[in-house]
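In what follows, a single structure is set out as structure tokens and then discussed.
Just one protein chain is left out here, and the rest sit where they should.
So that you can tell them apart, the chains are marked A and B in the order they are listed, and the count of residues begins at 1 in each.
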Amino acid sequence: MWFCAVRSDDLGKPGAFRTVQVGRESVIVSRAKDGSIRAFLNVCRHRGARLCAEESGEVRRAFQCAYHAWTYDLEGKLIAAPNLTKMPDIDRVAYGLVKVHVREWLGYVWVCLADEPPSFEEDVLGAVVTRLGDLTSIENYGVENLKVGRRIVYDVKANWKLIVENFMECYHCATIHPELTEVLPEFADGYAAQYFIGHGAEFGAGIQGFTVDGSPGVDRIPGVTEDQDRRYYAITIKPQVFVNLVPDHAIVHRMFPLAADRTVVECDWLFLPEVVESGRDLGPSVELFHKVNEQDFDACERCQPGMSSRAYANGGVLVPSEHHIAIFHDWVAGRLGLTR
Amino acid sequence: MWFCAVRSDDLGKPGAFRTVQVGRESVIVSRAKDGSIRAFLNVCRHRGARLCAEESGEVRRAFQCAYHAWTYDLEGKLIAAPNLTKMPDIDRVAYGLVKVHVREWLGYVWVCLADEPPSFEEDVLGAVVTRLGDLTSIENYGVENLKVGRRIVYDVKANWKLIVENFMECYHCATIHPELTEVLPEFADGYAAQYFIGHGAEFGAGIQGFTVDGSPGVDRIPGVTEDQDRRYYAITIKPQVFVNLVPDHAIVHRMFPLAADRTVVECDWLFLPEVVESGRDLGPSVELFHKVNEQDFDACERCQPGMSSRAYANGGVLVPSEHHIAIFHDWVAGRLGLTR
Partner (left out) sequence: MWFCAVRSDDLGKPGAFRTVQVGRESVIVSRAKDGSIRAFLNVCRHRGARLCAEESGEVRRAFQCAYHAWTYDLEGKLIAAPNLTKMPDIDRVAYGLVKVHVREWLGYVWVCLADEPPSFEEDVLGAVVTRLGDLTSIENYGVENLKVGRRIVYDVKANWKLIVENFMECYHCATIHPELTEVLPEFADGYAAQYFIGHGAEFGAGIQGFTVDGSPGVDRIPGVTEDQDRRYYAITIKPQVFVNLVPDHAIVHRMFPLAADRTVVECDWLFLPEVVESGRDLGPSVELFHKVNEQDFDACERCQPGMSSRAYANGGVLVPSEHHIAIFHDWVAGRLGLTR
């Protein structure tokens, strides 16, 4: 599947790289000489050493293995190694880095480890269309042009699927999200924005912005329509991305499942570049969803140990406002080749 | 099997609860409105969250899940949930907490996770009769009326079966229990009290009480007979309880197996209520068996790593004074469906 790996902006100039864990593989995402993005398995073809041991960094013109100095250019081609000229049987392309498929969208680099990746249009864009009704609705926010105003990384002791289930329903909102339901009163009824195609949850009457205290937010994104103003939209892009849209910012979650009971979630708060550069206080905007994240991840951690209980052997029960989660369960079972 | 979970006294009034780990399940043991004890799997029926995250506490009238506010009364019945009235298909009894069988005896709550529990009379009371010859002998101590004077919790890096084997034999007493064999000289010969039906080990000539230094203990329990005076009785109730009886107190061990090589042992020293309330120094009484516990658990931890050695593949050897442990081995093999 397509996996949202890195914010493109985090790869400033050619040679900049990030390493991310995608399932069992470490992947290098980097910017090539021509400014485009490439991704490779983070493994030297010679003896298997990690090529980049750091989470991020910058190389000049090539990746050089610290073990035997095998050297790969920014396109992944093997360009140098001790005695390489005396080794005619070492093909420089065949022993180049193992390439990983790459797409850019919303200002993020999405990677796919499959030999033949599935359709990005169907899987990723399709998820947005299914949720919002069309692509224009998200394009209005120009998420690819926004800047990261704040990034928070959460280490959650729960399976990623619990985090997806949690994000897909709002039956829990009245119980654990007092700040959010203050801003979005309809969430107190338990119906998540995601439940109705194209629907965005409306801000409460006295609410001036999507902030922890309802105070005004920052500059509205120009492309946002009147219909979209004063509304919150949430989109789940399986398997590991949540996109949240409000008039003056976007919040994007990327999940990195690291174990059956551990998921690292990297969450970006994205604003207009001039807002970020102005140094304005983003605290009230960030604080709202940071609280929501903490409340949600606490709940997920509370569920994790019960997953193996005989009391949960049948998977609990879904109330009407959660019934769309059954579609997620069917999808998981299908991907695992299970019949239910 | 029946598993000794909680001291009844620890559940003061209706709404008081304790959570205990019984194998892979977390169990809530609590006092209901009518003063009786109930036990439930500690898992919300809705999405599987832990209902009680604490080891002990007190609720007013109901258990409420912190995730979606599903609420269960002290009998386990589902009594409230957001929008519950609009969900006619949610049966309040069918979606009540999963009940766990409960019995009270010796002032402890015993639970059983089986659908059809085995006979408490045969399994639990039967173990005492097999050891002491009758039930009267233990009833004389009125253990259910005693109070906890001291509780010590031990975290032992050994399998629970090693702790049982250790408790069943006294061949090690001369080597590792100098204080105990001072008080009970016959233990130095290696024959555990448990070896002979009805036999209690006699205090040494100059010993005034079951204390670390042989000094006098506290007030004798009124029901204890002259035959039982100045004697120590030990009883193993499989799988996880040891009862120790002396004229002025009882010592009860409950084991909680947490992993193949880890067992938490909770040990209570129980005295007459007036003794505990008087604030008298229980130190010399507690110190004796606390030392024994530490000496025994050290020995068990020393055995654990050798269990997988080829030198122990046949299970070592049992000397004559340990031969009754073979019955324990047969019992374990039988429970596991192994033929030996």
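Following the convention adopted for this analysis, a contact is a pair of C-beta atoms (placed from the backbone, for glycine too) under 8 Å apart; a residue touches a chain by one contact, two chains touch by 3 or more.
Keep in mind it's a predicted model, so treat the numbers as computed, not measured.
Visitor: If the hidden chain were put back, which of B:77, B:103, B:172 or B:262 would touch it?
Guide: Going through B:77, B:103, B:172 or B:262 one by one, B:172 is the residue touching the chain not shown.
Visitor: Among the options A:11, A:29, A:44 or A:146, which residue touches the chain absent from this view?
Guide: In the full complex, the listed residue that touches the missing chain is A:44.
Visitor: Could you tell which one of B:114, B:319 or B:333 touches the chain left off the display?
Guide: Considering all chains, including the one not shown, the answer is B:319.
Visitor: Taking the full complex into account, what residues of subunit A touch the chain not shown?
Guide: 24-26, 41-50, 53, 66-69, 81-83, 86-87, 90, 95, 97-98
Visitor: Kindly note down the residues of subunit B that lie in touch with the hidden chain.
Guide: Touching the missing chain: residues 165, 171-172, 174-176, 190, 299, 302-303, 305-312, 316-317, 319-321.
FYI, only the chains that are shown with their structure count from here on.
Visitor: Between subunit A and subunit B, what is the separation of their C-alpha centroids in Å?
Guide: 49
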